[in-house]
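Sending over a structure as structure tokens; questions will come in a sec.
Every protein chain except one is present and positioned as in the full complex.
Showing chain A:
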Amino acid sequence: MGEMEQMKKEAEALKTQIEAARKAAHDTDMASAASGVAPAPRVQLKTRRTLKGHLAKIYAMHWCTDNRLMVSASQDGKLLIWDSHTGNKVNAVPLKSSWVMTCAYAPSGNLVASGGLDNMCTVYNLKTPVIKTVKELDAHTGYLSCARFLSDTEILTSSGDTTCVLWDLETGKQKTVFLNHVGDCMCLSLSPDMNSFVSGACDSLAKLWDIRDGQCKQTFQGHTSDINAISFYPSGNAIITGSDDCTCKMYDIRADQEVISYQDAALNSGVTSLDLSASGRLIFAGYDDFNCNIWDSLKGEKVGVLSGHDNRVSCTGVPGDGMCVCTGSWDSFLKIWN
């Protein structure tokens, strides 16, 4: 067909144009630019709490904005709400489906959400006398890999059906469907200004989306396998990704390209999760090899390791005040380090 041939040609030409523009902007890389920066201190954190209570693999955790409570999800079919200061369990939410893959705390602290192989995102109100299910968001045709509240009335989800969706929690309906990935979406991260988000997928791409107009604005390549973890840098101008290809990468949004890769020849386990310290200088990345490695985000060097879990580290989270890092594992425990 004439039109197909024409479009193939145009696509190839545009890809070449994009690559040339990126190359023209690539006058250095992050590590070289940061060669004059003092190295980050060797980071040696101690386990301050080991939270015991789940009876099976932990798949996800998320801090509350009060920097004290957190929610964790396990395939024992429960969400647990913890007071991290005392180590006590504050609440337990039994799940209809035990195949949970993600959990989230609303910024208000009023709601939590979970989802997984049931393809649904279920939202619970923690403030009613008995914890109530307030919505079951049911439209994805694949597993729910990640959920993040924008507020008590909006939540973003990513799915194995390759889409991300913005939901209206008052109506329970989809507001916007974000279509562009060609592989399962595995993770998402909201920008600090809440106008955009990034998603990582099994197509090895990360994409930047405008929340309001639904458009994919940018695509970041470089990984050679599934992207399992993604986070905005606190400045909002860069993103960090973690992949099954055993590397983490930083992509600068305004330069539209990879600027540094965090890797080590001795590391041959996939990255499952990641989060950043308050300034963004330190990256805490959880791996399949049971460890969480700490990277200097500017210089690309490993500056520490959190060892203590007896199975894969599946989730990692730093609270908003940056006072600690929490790791959750398939060994059923959560650990708090600082």
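The definition used in the following text is that a residue touches a chain if its C-beta (ideal position, glycine included) is under 8 Å from a C-beta of that chain, and two chains touch if they have at least 3 such contacts; residues count from 1.
By our rule, contacts and distances are computed from a predicted model.
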{"item": "Absent chain [UniProt protein name; select from \"60S ribosomal protein L27\", \"Glutathione S-transferase\", \"Phosphatidylinositol N-acetylglucosaminyltransferase subunit H\" or \"Guanine nucleotide-binding protein subunit gamma\"]", "value": "\"Guanine nucleotide-binding protein subunit gamma\""}
{"item": "Sole residue of A:153, A:171, A:195 or A:215 that reaches the chain not shown, by the stated touch rule", "value": "A:215"}
{"item": "Residue touching the undisplayed chain, where the options are A:25, A:56, A:92 or A:194", "value": "A:25"}
{"item": "Touching the absent chain when the full complex is considered, from A:93, A:147, A:285 or A:324", "value": "A:324"}
{"item": "Missing-chain contacts mapped onto chain A", "value": "1, 3-4, 7-8, 10-11, 14-15, 17-18, 21-22, 24-30, 33-34, 37, 40-41, 43, 45, 48-49, 68, 84-85, 180, 215-219, 233-235, 237-238, 252, 254-257, 259, 277-282, 297-298, 318, 321-325, 336, 338"}
